[in-house]
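Here the complex is missing a single protein chain, while all its other protein chains stay put.
Moving on to subunit A:
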Amino acid sequence: MSEREVLELLRENARYETADIARMTDLDEDEVADAIEALEAAGIVRGYQAVVDWDRLEDERVRAEVELNVTLDRETGYDDIAERLARFPQVKALRLISGDYDFDMEVEGDSIREVSRFISEKVAPVPEITQTVTHYVMASYKENGIELGDGEDDDRLSVSP
């Protein structure tokens, strides 16, 4: 299925040119453009972002993984809590998960103080939230499938049999 193949290529590198995707998939450029448009229209592709190695920037960027436990009542479901939390721009990712806690939330800010204040003042007071456990990210080694190290040099011979 061509849409699926286009999707895989976009996930590999969203900056591939339409013409290059066409060459790789044996589709013509119009078909690729149509497929991308359809993926976007269907809400399957929700956006395009750079994978950033924040550790290489001089500006401080603080990120935290926050475990959230909640209690539900008849009027309030997981979706309601999620909708409320997801609106905050500090929340970069929010997932309902199985296991020891309910939500896994990624938060970003300019300082530890800012992130801490956000969690204590905006998240913890939500009535259904019974517990928050905050883990500050100390270093990141892989993001979105991309390793953030220096990479392995190509040590192959430049010409070989």
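Criterion: contacts are C-beta pairs under 8 Å (C-beta built on N, C-alpha and C of every residue); 3 or more make two chains touch, one makes a residue touch a chain; residues count from 1.
Basically, contacts and distances are computed from a predicted model.
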Omitted chain (choose from "PspA-associated domain-containing protein", "Aminotransferase", "A-type ATP synthase subunit C" or "V-ATPase proteolipid subunit C-like domain-containing protein") - UniProt protein name: "Aminotransferase"
Among A:25, A:76, A:116 or A:132, the residue in touch with the chain that has been omitted: A:25
Of A:9, A:62 or A:124, the residue in touch with the unshown chain: A:9
Listed residues A:42, A:57, A:138 or A:157, member touching the removed chain: A:157
Interface residues of subunit A (partner: the chain not displayed): 1, 9, 13, 16, 20, 23-26, 152, 154, 156-161
